[in-house]
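Yeah, one chain of the complex is gone here, protein chain that is, but the others are all in their spots.
The first chain written gets the first letter, and so on, giving A, B and C; residue counts start at 1 in each chain.
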Amino acid sequence: MVKVEFLGPIKKEQMSVDVKDLKELAQLLKSDPDIKEWLKECAVAVNDNLVNSLDVELKDGDKVSLLPPVCGG
Amino acid sequence: MVKVEFLGPIKKEQMSVDVKDLKELAQLLKSDPDIKEWLKECAVAVNDNLVNSLDVELKDGDKVSLLPPVCGG
Amino acid sequence: MVEIYEGPLDIKKIFSSWYEWGKDRNFGAFITFVGIVRDEEGIEALSFEIYEPVLSRWFDRWQQKAKSRGAYIKMAHSKGDVPLHESSYAAAVFSPKRRVALELMDEFVEDFKANAPIWKYDVKKSNRIYAKERSHPIEGSGLLDI
Partner (left out) sequence: MVEIYEGPLDIKKIFSSWYEWGKDRNFGAFITFVGIVRDEEGIEALSFEIYEPVLSRWFDRWQQKAKSRGAYIKMAHSKGDVPLHESSYAAAVFSPKRRVALELMDEFVEDFKANAPIWKYDVKKSNRIYAKERSHPIEGSGLLDI
């Protein structure tokens, strides 16, 4: 299972899903009305590394984080 | 009389001279071997205001300062 | 390493400790940037959430970049609430020469604003409201929007 966590202002508990890559995860999240709207402005980290490509395979125990728009300082 | 002072590293005591403008002062200083070499790299202040033109008349009691290359900080 | 503090930063203490750290290391230029919470739009405080694992990787990349220019970076940030006129953010650059320090500070602060994983909330009448209109999508956002 892959753990998915939603950071900052996204009001959604983390979840465990059975997906084999980011593409599959994207399809799954699209169908969640709480999350769908956030997808276009979220960055994605796999095991705390930001990724820039959907061609990332996921294996059991991996963690995917969704990072909405930021404003530090 | 006009007071002329030499700032920073210029090894020259201040002097009082009888000149009516900066052009006349320039002529006078050119003839002083201690000063001649400094002229091309010195800025000039009249009564503590930097000036950018030779067309400045000088009157009794005015002070002219020569400011050689600087390096603060 | 990023220094994270609960609540407002003790700026004088942080500045002193950074200055002490750097003064004998033969850096000629030391620049600090401090962000102070402004009284605007009726807020009582700002509140911050930080995702530390991604923040520290982001910061480590900047430290590498600084090192390649002979410089060194420090940073402190608050989490939780920071009242008006208190400070939530501090950054420092040490460098042998001033140009590197001035340019690095500018680039670092701008990239911090754009990409550091920190979320800001306005506190109004004790409610915490996500500062959405002042927030910026991190570089590469929208990846999952297919």
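One rule holds for everything that comes next: a residue touches a chain if its C-beta (ideal position, glycine included) is under 8 Å from a C-beta of that chain, and two chains touch if they have at least 3 such contacts.
Note that the structure is a prediction, hence the values are computed from the model and not measured.
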Which displayed chains the hidden chain touches across the whole complex: B, C
Where the missing chain touches subunit B, by residue: 7-9, 22-23, 25-27, 29-30, 39-45, 48-54, 65-73
For subunit C, residues in touch with the removed chain: 11-12, 15-16, 19, 22-24, 26-40, 85-87, 96, 98, 101-102, 105-106, 109, 113
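Keep in mind that, in the parts below, only the chains that are shown with their structure count from here on.
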Chain separated most widely from subunit C, comparing mean CA positions: B
Mean-CA-position distance for subunit B and subunit A (Å): 71
Rounded Å distance, subunit A centre to subunit C centre (Cα mean): 25
Interchain centroid distance [CA atoms averaged], subunit B/subunit C, Å: 49
Numbers and ranges of subunit C residues touching at least 2 other chains: none
Shared interface positions of subunit A, touching two or more other chains: none
